[in-house]
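Excluded from the complex is one protein chain; the other protein chains are retained at their positions.
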Amino acid sequence: MSAVNTLEKSEVTKDRSGVVNNFSITVSTVNGSGSQTANLTILRAIFKMGVPVSGKNLFPSNIQGLPTSFTIRVSKDGFLARREEQEIMVAMNPATFQKDIEGVVPGGVLFYPDDLKIPISRDDIVSYPMPVKQIIKEAGIPSERRDYVANMVYVGVLAQILHIDIDKIFSALDFHFKGKATPIEMNFMVVKDAAKWAAENLVKKDPYRIEPLNLTSGYIMADGNTAGALGAIYGGVHFVGWYPITPATTMPEMIQEYLPKLRKDPETGKNTFAVVQAEDELAAIGMTIGAGWGGLRAMTSTSGPGLSLMTEYIGLAYYAEVPIVVWDVQRVGPSTGLPTRTAQGDLIFANFMGHGDTQNVILLPGSINECFEFGWKAFDIAERLQTPVIILSDLDFGMNQWMAKPFEYPDTPIDRGKILWEEDIEKLKGNWTRYKDIDGDGIPYRTVPGNRHPLAAYFARGTGHDENGGYSEDPQVWHDLLERLKKKFEYAKRILPKPVITQGTQHEIGIIAFGSTEPALNEAQYLLSEKHIPCDIMRVRSIPFSQDVGDFIRNHDRNYVVELNRDGHLHKLLMLECPDWATHLISLAYIDGLPITANYICESIIKREENNHG
Amino acid sequence: MSAVNTLEKSEVTKDRSGVVNNFSITVSTVNGSGSQTANLTILRAIFKMGVPVSGKNLFPSNIQGLPTSFTIRVSKDGFLARREEQEIMVAMNPATFQKDIEGVVPGGVLFYPDDLKIPISRDDIVSYPMPVKQIIKEAGIPSERRDYVANMVYVGVLAQILHIDIDKIFSALDFHFKGKATPIEMNFMVVKDAAKWAAENLVKKDPYRIEPLNLTSGYIMADGNTAGALGAIYGGVHFVGWYPITPATTMPEMIQEYLPKLRKDPETGKNTFAVVQAEDELAAIGMTIGAGWGGLRAMTSTSGPGLSLMTEYIGLAYYAEVPIVVWDVQRVGPSTGLPTRTAQGDLIFANFMGHGDTQNVILLPGSINECFEFGWKAFDIAERLQTPVIILSDLDFGMNQWMAKPFEYPDTPIDRGKILWEEDIEKLKGNWTRYKDIDGDGIPYRTVPGNRHPLAAYFARGTGHDENGGYSEDPQVWHDLLERLKKKFEYAKRILPKPVITQGTQHEIGIIAFGSTEPALNEAQYLLSEKHIPCDIMRVRSIPFSQDVGDFIRNHDRNYVVELNRDGHLHKLLMLECPDWATHLISLAYIDGLPITANYICESIIKREENNHG
Amino acid sequence: MANQTAVRTQLNLIGLSKADYRGNPSTLCQGCGHNSIANQIISACYEMDILPETIVKFSGIGCSSKSPAYFLNRSFGFNGLHGRMPSLATGALFADCSLKGIGVSGDGDTASIGMGQFKHVVRRNMRLVYIIENNGVYGLTKGQFSATAEMGLTLKSQGTNPYMPVDIAWEALVGHATFVARSFAGDPKQVKELIKAALSHNGVAVIDIISPCVTFNNQDTTLHSYAWGKEHEVALHELSYVPPAEEITIDYEEGEDKEVILHDGSSVILKKLERAYDPTDRKAAMQVLEEANAKNILLTGLIYINTEQKSLVDIYNLPDTPLNRLPEYRIRPSRESIKQLNDMMF
Partner (left out) sequence: MANQTAVRTQLNLIGLSKADYRGNPSTLCQGCGHNSIANQIISACYEMDILPETIVKFSGIGCSSKSPAYFLNRSFGFNGLHGRMPSLATGALFADCSLKGIGVSGDGDTASIGMGQFKHVVRRNMRLVYIIENNGVYGLTKGQFSATAEMGLTLKSQGTNPYMPVDIAWEALVGHATFVARSFAGDPKQVKELIKAALSHNGVAVIDIISPCVTFNNQDTTLHSYAWGKEHEVALHELSYVPPAEEITIDYEEGEDKEVILHDGSSVILKKLERAYDPTDRKAAMQVLEEANAKNILLTGLIYINTEQKSLVDIYNLPDTPLNRLPEYRIRPSRESIKQLNDMMF
């Protein structure tokens, strides 16, 4: 569950209209200008002040020179989803200046560099010009660094005007630059100079400010890719085969960064893992499957286009029963689509991917903590079930900073599933076959290369095979093996993460969702309850669905299925799950590349409800 | 519609138990031994005698030396689906001799080479030994040819015993060897010698025989891959990019064979097409999409593994709106599966393939004639809709010989869809944009390279684009374009082939199916009606489904969905189509690699019906 | 006279100005080598008096693959999938064989994910100018090693590259490319002349251009940087393109210098620099490539050319009318034929 759920309800006062600790700041710049450092600094400083905060980076798919914006939501109530309204705009980019100004709410605030010679078209907002160039120049910054630290000017000015604690800004910079004195000092000097300039030259005319709270202590900030990477490391990942693709790239990069720190072999000091950058996704998945078959905890991470390329090999892993973990950090598709925007559009594909009868275990983390948790648990599930596990995250999780509870050490030991070693085969007197269902759960026993028992080996293949793994075209053999796989997936339902249900009481209305829409969902639930439309929420966390999913659905007359895609993927899968209740499922699918807002959910439901009753 | 439907009902007497013109012959040999020639000769000779017949080749996935069998069903009633029962067995393979014998019905017949020194375990069947080696030797066949013509011995013996017209055998050989005298004579000599030997040495003790009828005149024999290939040629195919894979390979090979005969440019005598064997399916689909975008009628043909590999590129064609035709001649999956067995297991994948929100037009031919018809029509549909069209055939269609009605010349002129040339742009005064919905059908206008109007060009891409094709990350632009694509698919329903419904009267029971299960379906309908279980049949022929599909379903209380896969792909898609009637859809999915039998359908329905009422 | 000159610099022989060859404003980083290459494509086409409508542009995915949007707006273009530009181009260029194809790819796009399609389009000798904007790195995904990164290269947050690099020119040559060149984005004149020659070649023309990524791989000591290139470039020859039917005004010494006549009657004059070099000699090409590796130099120029071999489209015997313009009666067999066909279907 995300931070928002876990704030003690008593601590917060539900006040969405206030101006203290309750507004959004958008910084509009060009990418490649180093503004990410400035924006994260503001975000972290507010967080350190104890005020719940979230940041979303809306960036273009190129490297330098195009408009980019970063929105910080400050919410004493812990509502951290995207909002449509912008109270405070820092408009640094002449190219989008007009549009940026238009986006500010009446009574809102505009910060802008004073050398921008564009008339300000609004008189219902407060404007603060900032002498960016002058401050940088007077600070004596060497000219080749000026561009990069220029953004610290707005950090300083905002700190002064919005009452952001300057010490916390220092901590944020210290963290960002990993304690490296030179950049910290250079940046902090600019912040201080700018704050000083603002104190001396600007008169506060707007009502917005940050006041310290203590709502974030005990929380951490992290992005989902880092969380997933760390989860994998605690899951004992041995092998990562990957290929770069936005927004998945930082996951293997973080694995590579943290593995050496966390995973030196306590006995030998050597590496207990290998991370290989493949030549493409066809190879990345091939390596991963080879490693999984070899008895390693193997994973890859990719995004839509890569997942599409992996289709055939994942089908083989399904049929040959090879445990692997595939992270799909979703971006907007079809095709290359919008590489730097978020979506939940790969769900139905992940479910049905591959020719022939296939099925995949899918995990759907709905918080940073679940990215970590599923990061390790996925290996246990994959090895237990001997099948690919696909984890669907998305860009919003993967690349944005979220408040989260501290990561929890895995609460169960590593489960390597049914692997037989030399002594096991010996005990069985060699009496084992690779693909036989011994335990009635549909899951056979396996051996892995390196097992030196003369009867341990078998020949794995994607072609028809019998219980021994021997090649077979026998109709009955084919049929029976496929039925066993189905049985295995029935068993899977028992061990996969159950849905998270908020308020189990029976209501007319259920809202069903998955993944990163979680904060918006909670906020929507609150908003709807204010409008006297109470509803229950179910956040689905895995496929195949367990019994609980159907139960929740059948307990509600109208189930709104909220998701970030066009075709209502979850909606469709749920209809197939509950054909008897299919007409009680209503799709609220929407896709435009932006994270969903509570308002959208709320208004869509109100509209439908009115139609229903009207 | 297949032959079976079209036999005038008055001509046939519904007699399934008879022995005249109503039994199955199975020839069991090893592959690579040339038995295919012998078996097709028998098949064709019976066909030429006017007796409805079908042949199914059950072969292993290797080249030489493994057991293979060929089953010929002779049916005066025109029921041409696979049957479980074998009346006549020609057992040429020592390795499978025992099993082959066991498969014969009591009272059935066994032919076998007399040098097979294996005891015959059955006394309830009639056995005819054949002196294969001796006949071949005495015929004076050169030793290096002996293996190949040896199989003609059983042709001759069967001809004699079953009363197959020896002249028709000559015609069959003449056809097979394309009139080449040497092989025709050599083979025919053996047939005659063997028939003579049988006449002189064997006494007919079994009741089975062929009697001439006139039920096949006006029919042709063809396999689905050839039919599809010819359809494509009549559809004006320009470009084929392909990669070999069983059972799709013979389609491009047939295109390559027939194109030069049928498609020399009447003006220049040059080729009006190019067939390129690609290095793999990633390239085959890339070439095909390039060609389709270039304004060519472009196609590829593949099977499951290849389709999986094409996933990403087909997603691009969907989003960039490139017309292409993809034949998927299905075999058994998942993975490499059973490459030489038939299935209908790619349907749901074809429907949802690709990350992000995608959708494909799917055509489902249900007869050899539809393979031809959809072969040309698919191009019209693809170009009209500017989207990939996937045609799902299967191995049973693709590689077996079927009776069919003569191919019909396309009844509509070629429809190249909305292409603008120089003069069109000129007329519009350059006022056109690539991705704008002008006509309200969701389908934009397109230009193709070579158009020399300075305003004709646009830049196609798989990334987000606006109505001009310009790169765009704008949320609204993305959303609107995706919605337009949806609209286009709504429009598609109007022009796609409607389902074929047998008996439109309202009944309790509907049977729904697609593709090559058609003959079994018709036979099952007859069998069920004999058991006083009347039912209507709907054969679905395209996706997205038209209104008729839902209407049929809602008109029936219980709809049995018959298909050759494990997971009930069509069943699932129909549930999504009719959520309000989802519980009235019952899946009868089954997969073991063999074509479905009428018995299976029949018994499954009877069992369910008994459960329903019991 | 002054006036005339002004006019002449404005319009080329087919009456187009340079602006007619431009694309959209680049969204690549300032200083990126790819921008400079795009400009040379513009200049080459302008100077060759090519009607932009007779060019078709292709690319894969990457910063490099974005470039086709930044030149020749009047040409059709298709920005395909990562590593799979060659197949797209192959299919599309059959549509109208009078068109010339320019494919732009990156080193990741060609030598990592695209290795297969690259090698196979070369092998087929498809009539395509295939430009690789080679920076040894994945630009668009922010600085991972590509397959052309040199062994030992150290990049921020990626560590040190442990693999031997793919040498694109070598690969093209061994793969039977009929035109192999290497150049350097910092040598715009050579880039331009090579593009012109490539556009006149009847077959695949591979141009491997070292094109520095100023954001992620431009350290002075690394093999894809501007600094290294400037310092280590050794041109095989001084290369000038002479359009068909134009008199050769460049003075060159027979025997020493070399002229290669291209498919369309144009030619390239290769003026000898350090030593005589014959680019039609495959063995010599292999030698210089191997030497370049050994000596650690950036060898540039036209490394190999074979004007004899048929291009892919040549082997198909297609009519002059582009396939995509053939009317129905030329692509659908006659009504009569169906009867014969059915008679063949026993």
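Read from first to last, the chains carry the letters A, B and C; within each, the first residue is number 1.
In the analysis below, a residue touches a chain if its C-beta (ideal position, glycine included) is under 8 Å from a C-beta of that chain, and two chains touch if they have at least 3 such contacts.
Fair warning: this is a prediction, and the values are worked out from it, not measured in the lab.
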Touching partners, among the displayed chains, of the absent chain: A, B, C
Pick out which of A:E138, A:E185 or A:D265 touches the chain that's been left out of the picture. A:D265
Among A:Y458, A:Y491, A:Y526 or A:Y590, which residue is in touch with the absent chain? A:Y458
Can you work out which residue in A:V27, A:L316, A:A378 or A:V561 touches the chain that's missing from view? A:L316
Given the contact definition stated above, which residue among A:H238, A:H355, A:R384 or A:H556 touches the chain not shown here? A:H238
Identify the residue among C:A147, C:A181 or C:A197 that touches the chain left out of the display. C:A147
It is residues of chain B that touch the chain not shown, namely 32, 60-66, 243-246, 249, 253, 256-257, 277, 279-281, 305, 335-336
Residue by residue, what part of chain C touches the chain that was omitted? 112-116, 119-120, 123-125, 147, 162-164, 166-167, 170-171, 174-176, 282-283, 286, 290, 310, 312, 315
Mind pulling the chain A residues that touch the left-out chain? 44, 47-48, 171-172, 175, 220-222, 226, 230, 233-236, 238-239, 241, 262-263, 265-268, 270-274, 276, 278-280, 282-298, 312-313, 316, 320, 404, 406-410, 413-414, 447-454, 456-463, 470-471
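Throughout what follows, only the chains that are shown with their structure count from here on.
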Could you grab the centroid distance between chain A and chain B? Build each centroid from C-alpha atoms only and quote it in angstrom. 45
Hunt down the residues of chain C that sit against at least two other chains at once, touch-wise. 81
Which residues belonging to chain B are in contact with no fewer than two other chains? 312, 316, 320, 461-463
